[in-house]
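The complex appears here without one of its protein chains, the remainder shown in place.
Entry: chain A
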């Protein structure tokens, strides 16, 4: 999708779907600036090359002020979306930019057949927790000292409604609960904040 196609304006903020290599430095700069976890360029490429349709950028007067980076794939017989990074510049927070960004990603995930969406957030990140709570995420688990700074995380989950009434039973019965550590391939913690 080209930048112009994906644009929409609200309060002077333009939202753009990931459009290619020229967006990569913008995403990297923003994440580097706002999040403490160090990501190598390969991590960014892993996401934006495999799932460009799930990454969005928010611009204000030509400046990139927010971004969301996601993935989706099979996870224990479930097709699952995962929000890896969500960042909005400090001075632009509280204007609904993060909600708009993440909503766009979730919509694409839903249209792509995802059954659920997950992410991790620091238990102290009240803003992010409230945002995801409003979108219908529940706090499924608490992960003890998940981040290297010793802070616990919540695993947040959003389950999409299912058309078939008996679907939940069959899905749950086939899930493999034996290996806790294999719970997602995100072995290295991510911070997500907005």
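Simple rule for what comes next: contacts are C-beta pairs under 8 Å (C-beta built on N, C-alpha and C of every residue); 3 or more make two chains touch, one makes a residue touch a chain; residues count from 1.
One rule holds for everything that comes next: contacts and distances are computed from a predicted model.
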Review point. Name the absent chain by its UniProt protein name; which of "DDB1- and CUL4-associated factor 13", "N-alpha-acetyltransferase 35, NatC auxiliary subunit", "Ubiquitin-activating enzyme E1-like" or "NFU1 iron-sulfur cluster scaffold homolog, mitochondrial" is it?
Key: "N-alpha-acetyltransferase 35, NatC auxiliary subunit"
Revision key, fill the gap. Per the whole complex, from A:18, A:39 or A:56 the residue touching the absent chain is A:39
Check your understanding: So that we can see where the missing chain sits, which residues of chain A does it touch?
Key -> 38-43, 45-46, 49-50, 71, 103, 106, 110, 123, 133-136, 138-145, 148-150, 152, 154, 157-161, 168, 172-173, 177, 180-181, 185-188
